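Structure incoming, see below.
Every protein chain except one is present and positioned as in the full complex.
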Amino acid sequence: MPLIQVSVPAGSLDAAKKAKMIELITEASVTAEGIPAARQFTWVQINEVPDGGWGMGGQAITLEMMKVALGQK
Amino acid sequence: MPLIQVSVPAGSLDAAKKAKMIELITEASVTAEGIPAARQFTWVQINEVPDGGWGMGGQAITLEMMKVALGQK
Amino acid sequence: MPLIQVSVPAGSLDAAKKAKMIELITEASVTAEGIPAARQFTWVQINEVPDGGWGMGGQAITLEMMKVALGQK
Amino acid sequence: MPLIQVSVPAGSLDAAKKAKMIELITEASVTAEGIPAARQFTWVQINEVPDGGWGMGGQAITLEMMKVALGQK
Amino acid sequence: MPLIQVSVPAGSLDAAKKAKMIELITEASVTAEGIPAARQFTWVQINEVPDGGWGMGGQAITLEMMKVALGQK
Partner (left out) sequence: MPLIQVSVPAGSLDAAKKAKMIELITEASVTAEGIPAARQFTWVQINEVPDGGWGMGGQAITLEMMKVALGQK
């Protein structure tokens, strides 16, 4: 029965990846709960944090910086 | 004294409907609490979830799909 | 179709007031949206902020202080 | 790199199920993103909504009512 | 170890002010906790509420209205 709210850096996920994330996270939640009937009451929301607004350790980490750090660029 | 955060699919509410929602939800909250003096400390925020990021039962439900399902189209 | 998350000071609402708040806020949201069919997809969550964790203007405002300020005590 | 915030009815998950949910949802998120290096920057938080504060369609649904509805009791 | 989520009216902070806010809020959090080693695990997220969706006392307060009220215009 969970409500699952995901925050990602804006522009990091296209529509296909969002759909995949909704599908897989719902599956994961239902399995962890162990209640198949709860699937229809499982909501997932993907919110986007505008670039420049994500900070770790006191520093703003832009999407560009994340991509470089994660070997995506 | 509540803080009320509303999430809606992006693009589903125009400015007039947002103003109406803020007005009516504040009224509802003050009535339920039963403390008229709390009105000025009642905040409402309406956040928009970008299209493609709203999932129910494991499936992404686009604004288009919602409108059809709710008989708005 | 909104998801509505309400934050209140812990201990400020009993079960009856919570039920009333869920009922009235849902009604308000459906009216503002103007889509009766969206009612069943309207979720309300009431979260409680532990006492001492609510700050305004830089000052922690306890439930006791709120009650006095709002003429509830 | 997502931050994932899960809301569940208070008392619905024990420590073992929470650990399982954290593990499986992280796995799901990393797979959907397709960036294994993002795992260490994936945070999951499980918040508990106090009983009586979860509403659907205008009605407060208690943990007891959920269990009956989902065939857990 | 906190996660700090800041909501601001969309368009009220430019990139430089966001970076400053991330830096100063992280510093404030680490000082209040009193655990310097927690800095690297302190996350700050700045979310933007679309104009027209910020309500106080039942009224939508636009960015324009805020600027006038705060003497910024």
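Labels for the chains are A, B, C, D and E, by order of writing; each one numbers its residues from 1.
The working rule: contacts are C-beta pairs under 8 Å (C-beta built on N, C-alpha and C of every residue); 3 or more make two chains touch, one makes a residue touch a chain.
If you're wondering where the values come from, they're calculated on a predicted model, not measured in any experiment.
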Across the whole complex, the chain not displayed is touched by chain B residues 3, 43, 45
It is residues of chain D that touch the chain not shown, namely 6, 15, 18-19, 22-23, 26-27, 39-40, 42-48
Logged for chain C, residues touching the omitted partner chain are 7, 47, 49-50, 52-60
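As a working rule, only the chains that are shown with their structure count from here on.
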Separation of the C-alpha centres, chain B versus chain E, in whole Å, is 21
Check: chain E positions touching at least 2 other chains come out as 43, 45, 47
